[in-house]
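Note that one protein chain of the assembly has been removed; the remaining protein chains are unaltered in position.
Moving on, here comes chain A:
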């Protein structure tokens, strides 16, 4: 395999990066470890908002289908599903596992769009069957058509977990409540809060799960709310401990990292063109900071543009014009705080070069 740009990850960020670079004649290969492209969009049945301009009202899985179609019919893009990047070789080639052997891929540039890992929540009994992440519950319901339980608590009240709570309700799961340690909920989508009220799903503030109990699976939960303990019969607990950018491949590339709590913790430092401190290594999507789906797509465009420019396929001036456009779109799409944190992260590119573990 010998190409101009290798995109690692076939989710919205990776697909957009590939499409953008292909616009400028860059030969791109997308490597995706699962059997289908589309990433997390594949099980998003809700309408996505906000989305980049030019994309109308659309559900997540429908958007995935459109992007996959665009990529499939693009003559500059080849896609490899069921292929997993497992590391780098000394000669700079990328090792890709196709299930039978390791393919060594030589690429001029790479765009890491490996997304984010959803984190769990720690409480006694969290390893019992019946405790799932909200992401896993959504995959089971929307993609695998499996109902994971009947009586549920959701732990964590991000927009995403509220969305999943509503989807679980829609398939007939009784959602007893959304457990939240904080006491004030700001920045939640008003529309979702309204829908929760409509369906009688309370957000239980200042509360946490003391313990999950059961023989071989979750049967009971002890909830602590405002210091009062109460026991409930539930067989499903969906937890959302936040998202962590997947940075492993960037570690192998010896990128510099900085800690930015708002962007999701440790992530590679990068510049306005989404290139990291390692030449030719670009990042896109949640790997470059946790944000919403629409913004993820724009970061993909920025990384694709950056790679095309550094390959000499776009003149600098033209690239700057487009880059400015994409950046203003990004500012419109993502949460103000996140955009501020991202701008700060980029401004600190030079100063925050902290190499973590150079061994």
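The rule we apply is simple: a residue touches a chain if its C-beta (ideal position, glycine included) is under 8 Å from a C-beta of that chain, and two chains touch if they have at least 3 such contacts; residues count from 1.
Everything below uses one rule, namely that contacts and distances are computed from a predicted model.
The complex appears with one chain absent; UniProt names that chain "BFD-like [2Fe-2S] binding domain-containing protein" among the candidates "4Fe-4S ferredoxin", "ABC transporter permease", "BFD-like [2Fe-2S] binding domain-containing protein" or "Peptidase S66". Listed residues A:106, A:231 or A:248: the one in touch with the omitted chain is A:248. Check A:55, A:86 or A:321 against the missing chain and you find that the one touching it is A:86. Note that of A:33, A:219 or A:320, the residue touching the chain absent from this view is A:33. From the options A:23, A:117 or A:205, the residue with contact to the chain not on display is A:117. Although one chain is not shown, part of chain A still touches it, namely residues 33, 84-88, 95, 97, 99-102, 117, 119-120, 122-124, 126-127, 211, 241-242, 244, 247-249, 251-252, 257, 259, 261, 265-266, 356-357, 359.
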